[in-house]
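One structure is given below, represented as structure tokens, and several questions about it will come after.
Apart from one protein chain that is not included, each protein chain of the complex appears where it belongs.
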Amino acid sequence: MDWVNTILQGVLLGGLYALFAAGLSLIFGVMRLVNVAHGDLIVLAAYLALVVTGTLGLDPLAALAVVVPLMALLGYLLQRLLLNRTLGDDLLPPLLVTFGLSVIIQNALLEIFSADSRRLQAGPLEVASLTLPGGLAVGVLPLLQFFLAVLVIAGLQLLFYRTPLGRAFRATSDDPAVARLMGLDNRHVFALAMALSLAVVAVAGVLLAVRSNFDPAIGPARLIFGFEAVIIGGLGSLWGTLVGGVLLGVAQSVGAKLDPGWQILAGHLLFLLVLAIRPEGLFPKVRG
Amino acid sequence: MPDRSCPLLEVEGLDAYYGDFQALFGVSLTVAAGEVVAVIGANGAGKSTLLKTIAGMMPARLPASVRLEGEAIGGLPANHIVRRGIALVPEGRRLFPSLTVEENLLIGGHLGRSGRWTLDAVYDVFPALAQRRHVPSTALSGGQQQMAAIGRALMSNPRLLLCDELSLGLAPIMVREIYSRLPEIAAEGTAIVLVEQDVNQALAASDRVHCLREGRIVLEGNARSLTRDAITAAYFGV
Partner (left out) sequence: MSAERPFRIARASTSSRIGLGLVGLLFLLLAAAPWWAGRQDLRLLAEIYAYIALASLWNLLAGYAGLVSVGQQAFVGLGGYALFALALFGGVGPLWTIPLAGLIGALVAVPVALLVFRLRGAYFAIGTWVVAEVFRLLASQISSLGGGSGTSLPAAVVTSIAATRHAREQLIYWVALGLLVLVLGAVVLLLRSRHGLALAAVRDDEVAAGSCGVEVGRAKLLVYVLAAGGAAMLGALIFLQKLRISPDAAFSVNDWTAVVIFIAVIGGLGRVEGPIIGTLVYFLLRETLAPYGSLYLLVLGVVAIAVMLFARQGIWGAIADRTGWHLFPLERRVILPARSSSAGIGRPAADPHRAHSFALAGLIGGAALVMAGAQAAADRMADGKGPWAACRGPESCCGSPAQPDHAAMVQGRLRPDSDPAARGVLEPPPPQSPSSCGGHARACRSPNEPG
């Protein structure tokens, strides 16, 4: 029963990792940009939630209503004013500029909030739990978070394949030059994609802030978890990303059970294993 | 301001460059509403460059070197030019591979310019597409892909349709099939500029013809009255 519980915890943790991954994957899918600052933006969203709950007295889930649009706006402006200038055949500029952003966000957060570890209080929700048949106790909060993650990914899937905006994303991703001939403004489409990505980042940041302690330095590790989930799941597939996140969560959870020092390492080793035996990921996107 | 007394499209003294390499030298041509104009020329003569520059895929240095009903549009980005009613069927068709046939058409109509062309109207002209509307565009045959590319361009309800090498890589029967639909398209008042290597096809389908050689217009005239020898001489520069 102990092990079942361990795996269940891992699955629920994986929902969060899938959220980290979804924003990353979306940006890469639309404009082939790997946002190295992704993890730091998640942490930024967590601090934003901290400020919003502190000043407005909102509870964390209600804070989403403020943090999500703010991050989306930041994403739009970031892409429009900065990142669009870096796109082109050369992959170095976007990589280095987002790497620079990562260092800037980290150090700015450090200057403003110090290196102290913080956490978002969720009130009675934090300790509430459900008892499943068989005597397994599952926290309501992790469960809620998992379903929120699945909901977000399902929403993204729907948006990508069933809406005009998703069509514009896919067309621009396929052939930006011809997409312009259709009247699509690439700069605007890319900025919308980044806005959407940071909206997802905002959800991930708030969930992270409620779930565990955070400080300005933990961004890169979140980027790496998201990245690992993307590669394990297979590039370009949103549902694959969810599976990748869940597998990563389970690997970490099992690793932690074996030895607390092995939690993160177990996740990395799973990633390297997938890279070694199935580098295209478990659910690669099939294209015609 | 659009001026209805001007010709639909005026290209005047247009130069185009790839870096330091000049591809067009002072090209001029006009297209009236509802007219079908062919641009012929050998490989590398600058035909595609001309269409790309009109459509905004390549920059024109002087705004006034391309005018639509008197409005200078040279150097505007492609997404602004299609908004004003010029659509390009690009060389090699270039459908969006991750979109279905119907999604390709829908994205062509993304701007919502009003006019005759709707999904149904396109399917009427190209019934083959209607049957395959939900398959990925990559699953179409070459000819069907060309139809979808034309349909996609028409969905923006253009006043001027630019077609780059419609016959490229297609079986002759398919080429005839596609060309047979052009009069129907032009009948609505949509002007067409055809770029073709296949001179016979171009002459048969057009009212007027321009011949490009090494980036310059070397011959211009009525498609019916130009002699074969004159065209051959202009085409090859002999």
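Every chain is named by a letter (A and B) in the order it is written, and numbering of its residues begins at 1.
As a convention for this text, a contact is a pair of C-beta atoms (placed from the backbone, for glycine too) under 8 Å apart; a residue touches a chain by one contact, two chains touch by 3 or more.
Given the structure is predicted, the values throughout are model-derived calculations rather than measurements.
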Touching the absent chain when the full complex is considered, from A:34, A:77, A:125 or A:282: A:34
Chain not shown: contacting residue from A:4, A:56 or A:96: A:96
Of A:174, A:215 or A:228, the one touching the omitted chain in the full complex: A:228
Candidates A:4, A:62, A:110 or A:154 - the one touching the absent chain: A:110
Residues in chain A touching the chain absent from view: 28, 32-34, 36, 82, 85-86, 88-97, 99-101, 103-104, 107-108, 110-111, 220-221, 223-224, 227-228, 231, 261, 264-265, 268-269, 271-272, 275-276, 279
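One rule holds for everything that comes next: only the chains that are shown with their structure count from here on.
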Rounded Å distance between chain A and chain B, as computed from the means of their C-alpha atoms: 44
Chain A-touching residues of chain B, taken from the complex the two chains share: 55-57, 77-79, 82-83, 87-88, 90, 94, 96-99, 103, 106-108, 110-111, 136, 138-139, 152-153, 156
Chain A residues touching chain B - in the complex, by the definition given at the top: 164, 167-168, 170-171, 173-175, 177-186, 287-288
